[in-house]
Every structure is written in structure tokens, then in C-alpha cells.
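Scroll down for the structure; my scribbles are underneath it.
Removed from the display is one protein chain of the complex; every other protein chain stays in position.
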Amino acid sequence: MTADVLVSSLADGRAPRRAPALARTLVRQAPGVFFLVFLAIIVIGPMLSVVLWAFAETWWYPALVPNTWGLKYWGETLARADIRSALPLSIGLAAAVTALSAAICLPAAYAFARLRFPFRQPLLLSFLATNAFPRFGLYVSIAVVFFKLDLVGTLQGVALIQLVNTLLLMIWIPTSAFQGVDRALEEAALDVGASRLRVFIQITLPMVLPALSAALLLTFVSTFYEAQGALIIGIPRVVTMPVLMYSIINSQVIVQYGAVISLILWLPSFVLLGLVQRFVRGGTMAAGFGV
Amino acid sequence: MTTRPIAPKTTNTVWPQRLKDHVLPYLLVAPPILLMTLLIFLPAGQAIVETVWIDGAVTVAEYIKFFQSPILTANLWFTFWITLATVGLLFVIGLPLSLYLRFARGRIAAAVQMLALFPLFVPGVILAYALIRAIGPHGLFDTLLHQIGIDGYVSPYLKPQGILIALVWQEIPFTVLVLTAGLRQVEDTMIESARDVGASDWQTFWRIIFPLIQRALVIVFSLNVIGTFGAFTIPYLLGPAQPMMMGVSMQQTFNNYMDRTGALTQAVLTFAFCAAVGVLYVRTVTRSPEGRP
Partner (left out) sequence: MSSTVAKAALRLGLVSALGLAACAPTTPAPTALPAATQAPEVSVINFVTDSDTNISDWIQNKVAPAFEAKYPQYDVQVTIVRGVGGGSGDVADRALAALQSNADPQVDVIEFDATSKPELIEAGLWQKLDSTTVPNASTLLSGIQTSEYSLPYRGSQVVLAYDSSKISEDEVPHTFAELVEWIKTNPGQFVYCRPDKGGSGGNFVTRAIYEVTGQDPSLFEKGTPNPDLVSQFPKAWDLLSEIHPAIFDNGAYPAGNTAVLTLLANGSVSMATAWSDQALQGLANGSLPPNIKLTQLTDLPFPGGNARLSVPRNSRNLQGALDFVNYLMGTDGQVSVVKDIGGFPAANWNTLPQELQQEYTTVIAETVPLWPGGDWDALKNQGWYENVATNIPMGS
């Protein structure tokens, strides 16, 4: 059914309404202001309590703000040997996993988008399986194999587990981006004698770059925050920041350690949010999920 | 399949055509497929076999045991209930938000979008931690109410509502991203012509927009259900002791009762449900005009 048919079926002869300009502006802004306030309370509210805790030395109910403020726990948290080793480890691990993921997924995404071969679509859709089986059930089975391969408690083991979690994002989003590339432009460039490599670098790459960047950044962030796989496969030798966060939140009396670590963990997020903001606008990410 | 012709250029190539057509694609997709086979399909298959192949014979005893346990079946229903409520609430919040983001321009809209995407950057453990202190008993919100003279606040902490709030919070960005993208496929001209012929906002939404974004709705529904059903961190830290969601239940069975097969049985049941929803997703995506994802 085309939209025209629908529209004409809706036609009932009423004249289009026209409100005065000022009222219209107000009405137009009202939903925006509503959503802004709503989200600010919902999203920022919980985060605000964490920020306050991070700068509190003592905070007892029913005080609305901390009884004593201070940076004492920042010093203590940053001086902790476990955090000092976990932070660079987590950043390095997330970067390495993202790079590896790109290395194995992007060529595959290119093939899924541009080459025609039997079972193309079933294979592409099969990556949904990486999300469908409960992680815990998988890790229990994987752990057995990893013991035999001496991978438990190693960076390689954790990296492998985290790598498999990135496949869905790193294949679906770039695949749809490669599909969206205008082939006519590429062929025109080839016709005037440009080499394939040059066409790829100068024509194809710029067109898929926003989607690739979104995929890379999201992969980095989700890997950086991944805790369950790192917990089951990584400990005792490999302790990442989220794993540390788990044990500190669950079994440390001092609330502030958790608050300070939360803020430290946000640092990369804030930087990345600023970067990713530009790219996710065009729906490049959503396209990867089949929209 | 894509609507564009996919005939790779054959000039300029040093490889024989057959090799390129029949081997290259598989070479390129092999590494991720292999990794997924080794780390998802094999362990998942092994888990399934372990639950039905006991003492050298095929048996469904573990599944009968599961469905005969009032506690475990209560956990399963609880998980269904929480999942449905979460996804329902996501639509209630996500749809108006996405409609707004689709049609609004300017700085307010940009700020709203940034806030809506922010949860993408907050891991579950930090969220749970933040929520306990924000809306938990005698938390920030409770204190605020107390200061203005309202007492008797009932906190959602350690209740099903606690899980619900946190899961919805976590999934808002994905929901908004997919719905907004779906809405962008509705051409401005269609809506304008509907308006021109006098359709109300509600009519425009229900009869023009809704049919066109059904695909996005199904995608949001199925991927959110899959993501929520197996949740662990949030229900573990914010939910009640009983009933518990399946993700918590299976770890409990494994770690506390040292019942590996029982835990895997729960994992397989969870998987069966997610797989069923996955089929819905796959059917929606493959029926599409462009055949993407």
C-alpha cells in the first residue's frame, strides 16, 4: 500500500490548522523541554549521587549533601596497587581486543556486503547467536576447554572471550555500511583509471568511515566495561577494572572507593560520547541491526 | 539480497575467476565464523548435550526436574514477567522519545539525544551501585523527599521494580537508536501530505508512521527481549532474594548447590526462549525489501 493511498483515505476535507507563531514555537519546544527534564532526572539523577559520594568523606542520612567533603578517597583509591595495575591493563586489553576484532571482522563484513556466495545471509544472521545463549552457560563450558589449553587466568583467554562478544557489532554495522556505498562512484573512478586500492582508500573508506568509527568506539566501550567473561576466565591473574569494581562494590565497606572508580571508568566514556555523538546521528549504527 | 547488482569486476584481477567467486568470500568470513563456532556453537552444543545425555543415555530427567520444582518455575515466570514489563516500558518511553528526536531540530534535541544515549556508557555494575544510592532506602531521592517533609517513601531496591527500572535504563539508548532510524525512513513528504489533507497527529502516527516502522518495532522487541531475559548483574544486585531471574538462578545453582547439570539445564531453557525470539527477528529482517542486516 503506498502512502498516497493511505493519505487520500484519510482526507476528510478539513482545512489545515494554523496556530499563531508564538504559540506554535512554545508548543514546539514543550515536548523537547519535557524530554530534557525527564531524561535529566532519570539519567543524571543516579549519576549525581555517585559524583557526590566520590567527593564525600562522610555522608550520613538524613543529610542531603555530604557531611564532610574532601578528596581523601581519591588519594586512597589512586594509591591502591590493584587499581594502578588494573587501569592500564583494562585500557590496553580493550584496545587490543578492538583492534583484533576489526582485523578479523572488517574483511568479513566487506565480503558479506559486496560478494555473493551461497549461505551468505544465514551466515550473516548466525552472529545473532552470540547474543542468544546465556553467557554464563557458555563460560561454564568454555572454561573446561580453556583449562586444558592453559588459557584460564591469561590475557589471551580473556581477550578471546571478549573478542567473541564483539563480533555482532563489528560485523553487522560495517556490513550495512559497505552495502550503503554508492557503487556508481567507485565504478566511475575505476573507469578513469584509478587503481582498486586507490578507489578503496579514496572513495569507499570515507563513505563507511562514520559507521566504522561508531562500531570501533562501541566495541571499545563494551569491551572496556565487560566484566562477566573477565571475571570467570581472567581471575585470579588478570583483574580488569570492571572486575575490581565488582569485588569492591560487593565486599568493601568504604562506599567512596566504588564511587571514585565509577568516575574513573567514566572518563573514557565521556571522551568517547563526544566523539561518537556525530556518528550515531545518521542511524549508521541502527542500520547494522537491520532497520 | 541487495537490489543492486553485485557482479564483481573481473578485470584487473590476477586470481582465476572461480577461486575468487568460490573461495575468497569464505576465506574472508572464516575467521569470525570459526571463532564463533569454537566459542559459542561448540560450548552451547556441549551444554545442551550435557543436559540430555546423562549416565550414557538420553533423558529429559533434568528438564522434568526443572518443571517440577516450584521455585525454579517461579523463577522462569518471574523472568518472563520482568522481560515483558521491561520491553513494554521501553516502548512507552522510547517511542515518544524517538518521535520527538525524528522531527525535532536544534540544541534541545541534541541535548535530549545525548542524554538518551548516555546509558550506553554506564556498565551494569555502576548503574546498580548508583541506583542503590539514588533511589534506594534513605538514598538521594528519599532524603530529598524527607527534607521537604514527605516520609514513607517505598524504595524499589530488592524488589522486582528495582530490576525493571535498571533494565529499562540500560536499554533506552538501543531502543531510541533503532526506533529513530526506523522513523527516518518515513519520508517527510508523506507526513506533510497527510497533514495537508487534515489528518490529526494521532491519525498520522497510527495510519502512516506505524505501518512503516513495524520492522523497527519488531527488531527493538526481539533484541531487547534477548538482552533482558538473560540479565545477571542488575537482578543480582537490585532484585529480591526470591524469586530470581534465570541469569541469577543458574549461577546460584552452579555455585551454591554445585549442580552443574541443573545450571546448564536452566541455561538451555533460557537459550530456547531467546532462540524462539531470535527466529522472529530473523524472519522480520529477511523478509525486508533489502534483505539486510
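As written, the chains take the letters A and B, and residue 1 is the first residue of each chain.
Throughout what follows, a contact is a pair of C-beta atoms (placed from the backbone, for glycine too) under 8 Å apart; a residue touches a chain by one contact, two chains touch by 3 or more.
Every value quoted in this text rests on a predicted model; they were computed, and no experiment measured them.
Every visible chain touched by the undisplayed chain in the complete complex is listed here: A, B. Checked against the full complex, the one of B:P16, B:G88, B:G106 or B:P137 touching the unshown chain is B:P137. Residue in contact with the omitted chain (choice from B:A57, B:I148 or B:A241): B:A241.
Residues 57-58, 60-62, 79-82, 89, 92-93, 96, 100, 140, 143-144, 146-147, 149-156, 159-160, 231, 235-237, 239, 247-256 of chain A touch the missing chain (whole complex, contact as defined above). Residue positions on chain B in contact with the hidden chain: 68-71, 74, 132, 136-139, 154-155, 157-159, 236-237, 240-243, 252, 255-258, 260, in rising order.
Here, only the chains that are shown with their structure count from here on.
Centre-to-centre separation of chain A and chain B, using mean CA positions: 14 Å. Put simply, chain A touches chain B in their complex at residues 1, 3-4, 6-16, 28-29, 31-33, 35-36, 39-40, 42-50, 52-53, 61-64, 104-105, 107-108, 110-112, 114-117, 120-121, 123-138, 140-142, 145, 160-161, 163-164, 167, 171-172, 175-176, 179, 183, 187, 190, 196, 218, 221, 225, 227-228, 242, 245-246, 249, 255, 258-259, 262, 265-266, 269-270, 272-273, 276-277, 280-281, 283, 285-291.
Interface of chain B with chain A (complex): residues 1-2, 4, 6, 8-9, 12, 21-22, 24-26, 28-33, 35-36, 39-44, 46-47, 50, 96-97, 100, 104, 106, 108-109, 111-131, 133-135, 138-141, 143-144, 146-147, 169, 177-178, 180-182, 184-185, 187, 190, 193-199, 203, 207-208, 211, 215-216, 219, 223, 226-227, 230, 232-233, 237, 246-247, 250-251, 254, 260, 263-264, 266-268, 270-271, 274-275, 278, 281-282, 284-286, 288, 290-293.
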